[in-house]
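This is the structure, below, for whatever I ask next.
Selected chains from the complex are presented in situ; the others are not included.
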Amino acid sequence: MSLGVWLVGGRGSVAVTSIVGALALRAGLAAPTGCVTELPDLSGADLPGFGDLVFGGHDPSAVPLTKKAEALADAGVVPASLVAAVHTDLTAVDADIRPLPHAATQAATAGLIVADLVEFRERHRLDRVVVINVASTEPVPDDDPAYESLARLETAMTGERQVLPPSALYAYAALRAGCPYVDFTPSTGARLPALAELAERQRLPYAGRDGKTGETLLKSVLAPMFAQRHLEVRTWSGFNLLGGGDGANLADPAANSAKSASKQRVLQETLGQQPQGTVRIEYVEDIGNFKTAWDLVTFAGFLGTRMRLEFTWHGCDSALAAPLVLDLARLTAAAHAAGRSGPLTELAFFFKDPLGDVPHGLADQWRLLTEFAATLTPRSDPEAAA
Amino acid sequence: MSLGVWLVGGRGSVAVTSIVGALALRAGLAAPTGCVTELPDLSGADLPGFGDLVFGGHDPSAVPLTKKAEALADAGVVPASLVAAVHTDLTAVDADIRPLPHAATQAATAGLIVADLVEFRERHRLDRVVVINVASTEPVPDDDPAYESLARLETAMTGERQVLPPSALYAYAALRAGCPYVDFTPSTGARLPALAELAERQRLPYAGRDGKTGETLLKSVLAPMFAQRHLEVRTWSGFNLLGGGDGANLADPAANSAKSASKQRVLQETLGQQPQGTVRIEYVEDIGNFKTAWDLVTFAGFLGTRMRLEFTWHGCDSALAAPLVLDLARLTAAAHAAGRSGPLTELAFFFKDPLGDVPHGLADQWRLLTEFAATLTPRSDPEAAA
Amino acid sequence: MSLGVWLVGGRGSVAVTSIVGALALRAGLAAPTGCVTELPDLSGADLPGFGDLVFGGHDPSAVPLTKKAEALADAGVVPASLVAAVHTDLTAVDADIRPLPHAATQAATAGLIVADLVEFRERHRLDRVVVINVASTEPVPDDDPAYESLARLETAMTGERQVLPPSALYAYAALRAGCPYVDFTPSTGARLPALAELAERQRLPYAGRDGKTGETLLKSVLAPMFAQRHLEVRTWSGFNLLGGGDGANLADPAANSAKSASKQRVLQETLGQQPQGTVRIEYVEDIGNFKTAWDLVTFAGFLGTRMRLEFTWHGCDSALAAPLVLDLARLTAAAHAAGRSGPLTELAFFFKDPLGDVPHGLADQWRLLTEFAATLTPRSDPEAAA
């Protein structure tokens, strides 16, 4: 089962770490640490192998992947020796990371994206291509009546107005090209009624959104712990310092507020109430790719006694995200092969802001995931994309 | 269903916090924060109410409960206003906290303990009495052939030798008196083959051991999180500073090593390997009842990238333990009423070092607990203890 | 040397903690912990005793001091037993905390304030009165030509416009009444050319501003440490969570930005450069009077090696501020008695944003303070205020 992985933002830190890692895994140079799909509890799923993955993507930057990979090695995100070892393979991928297409209308731009995807799939003779958005976070768009139905959307797209934010335009084009779509960012992506309609019509699955790599991951185990012990969380305040790729962008108040809201949602959902406190994201350029998140939780116990938990998470976002990108590519492809369409709510485990009415505690999400994986057994007649 | 709760160490911090809390709950003066049995997910169980609980116990100290409760209020463990409000009720309990019985042989001492338990049960016309050990932690005893069978044990107990450590002597007497036994400490308790034999013969349930109130509770959710994300925990080091009740005792190297080992066991069980690092317990008298635990976890992610998690837990052990003591009394009583005997492995949720071959991750323990609670429905003919 | 201490914001947390503490010290019920003036290194100064202090003030609130003190006891800021012990004395002070005077023009309002101060001084037969601003933080006012000279200011004050922010109006009135003035907040206070002119004319000293009680105190020793070790501080980010008195006010972006700037100034001054990063202040009501500040410092060492320091400060701002208020009252009074006028730059030790061209490292400020204290010996003919 050969699988194309098309990365929107294909020259960014997450994308390049994913590509370097997949090449290293294929070459047997690294262990699949961080890859959830390689755990015994998911071994029943019939997934494409690391060796079956072929990478492509879109990116406005023209910096060669090898150069970007070397910068990531200097920053401590990936080992320099691995980058050197996969240099040739990386150069080969370079040609498949294309510049952003642009035309006079969004309908026409979507057509160019579809053409790139189809050409990629055909040239590499791929069984399917999964499109994954790992580009910078966008501001939340205003509501628009064109979002409500596919017909209205497609009409609007023929005009001069940029009706869709980029993440949603890519989702539209992916679905049009017969490709499942995954949103790893907090951007809009496929989360519009018009696009849900398109996915259903195309019988394609989609997943998202906002990869859960650090502070929210911790919340998704700590908040249930407080709830199950009947301890009353009074305040939960978080402070994130980051300097890497998406940091400057997230410091923009518009993007920041979307992200912060998504980061607190797990509390409401697992505690049954929203404690006081917010999440702050600060861009401090010199901090680099290793994010530091500090959280203070205050809670009341028996007879009202006040207690506190503080944690500091010092993690490398790109290194945490990259194996999940590979997991999502493999799982979404297998779901497609198994005939699944619509939102893949069983993948909530991977996301801060998961699709559907799903549990937000990690343990329940884990159970959903492992049960889902067990259903991903081979079909006799896998349905090719449109 | 009137329930006697007999506390070994009945004038200690945990016991007095439990008693004050139960009296306050009965009087409607406090919410059941921290009481797991009051959560909706356990509401199906047929448990004795807070108003059905009657407290008694053994303790070498003669300090009145009201005095001890006022000291706990000064230390910030319980509100002074609550202590004042339950003053009369507390005084009434005082008479049921008896001095430690002592006779020439352990057999004779056990007889005195049994007599105290029976007298307590009959005088208060209780349906049953659950004995809970909340006394100071003991050193681990050496292996002894007398532990291997009830017959050998009872023979040895007729001699002058103190064959059983106190916690096990209480477990023996409790079972002899027809009382279920719970060990909330890391001491030996009922965990000897001879006592398992006695519990089986008496058709009595028992539970333990070592109440999971802080650092280990966190480990039981964080370690599964790392495992489910396929992140490789390399080191896990913990440092506990505490000044309250049991602190000086735990600083004793013998008790300390038992406790520390029990605190790291969850890592081996949930991670499938034992990371480097140990748990240190330090007694710093001035720290008082609010323990501070600091943990550093270092782990490797994708392509070997090193990352870190640090947390500081600032908790009041007595306040965390007390509602669990009430939970265990209620659940163990209900299990007895429902005809259960032997180790209550489904109560692993409450313990650092649970009985039986059970999961150590909190989420799995929670599932066991809620499923267990659902079975605790009333029996038509509840079997009284021997 | 009887000394009136007139507190602007006399029913606030800092004021009431100061008053309760002074009364307790006078009664011999507490040790002078936190009072810098009681250290051996300052013992040469001829200062008024705690028993010589008489409190008065202005406050818009009418809540009795005893009620406020009990609330502070409930919040853990002062011991309930002390509040009970000084109850009568506290009630006696109550009458001297007056409502805010208000008239049609600021000139007239100033006249009312002066009258209150003079009446207080005369009724209690005080040698002098020091006015200390412990009211809520104000936004920074825009520049105004009226601030440039006393003549222009006094002309403007006769109009309807509120030309001065409240803190500066109090400073004006204090100086007019012959009282030294101390600003313990980041507000404007005496820091206007027109008021400096008035102080000089009245031969009165003044001090400020913004009491250094926590995070900035730490910066004032840690930043010099990095500088003296030639370590290159790259980023310094701070996050303050507070729920008490002034918290909601500081969360206001205008006040917040003034405060945050003042909190980073010590870095520029002691490091010789401004590292990346900012200070955030968040109001989380439930956090209460115990502020938690978390700081992350990243720095480069030999050959560029990156290292980190994190700290968490969990302090009670009112308890930290109150003894410094007493210190400042005593030192400013003694300076006045010794004939000093103009800005008391030697008191930089107490302030985040000290007056004058002074060192910002705590060690240098300490040296200035102790040398200053040594000059505060009795004068034969202490000059009474105008």
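Note that the chains are named A, B and C in the order they appear, and that numbering of residues resets to 1 at the start of each chain.
In the analysis below, a residue touches a chain if its C-beta (ideal position, glycine included) is under 8 Å from a C-beta of that chain, and two chains touch if they have at least 3 such contacts.
Here the structure is a predicted model, which means the values were calculated and not measured.
What's in place is 3 chains of the same protein, and the file's complete complex has 4 copies in all.
Assume only the chains that are shown with their structure count from here on.
Chain A and chain B have CA centres that are 44 Å apart.
Multi-chain contact residues, meaning those touching two or more other chains, occur in chain A at positions 310, 312. Against chain A, the residues of chain B that register as touching in their complex are 17, 20-21, 24, 30, 32-36, 38-39, 76-79, 82, 217-218, 220-222, 224-225, 228-232, 290, 300-305, 307-316, 319-320, 322-323, 349, 361-364, 366.
For chain C in complex with chain A, the touching residues are 234-235, 237, 239, 241, 276-278, 280, 282, 284-287, 292, 294, 296, 298, 310, 312.
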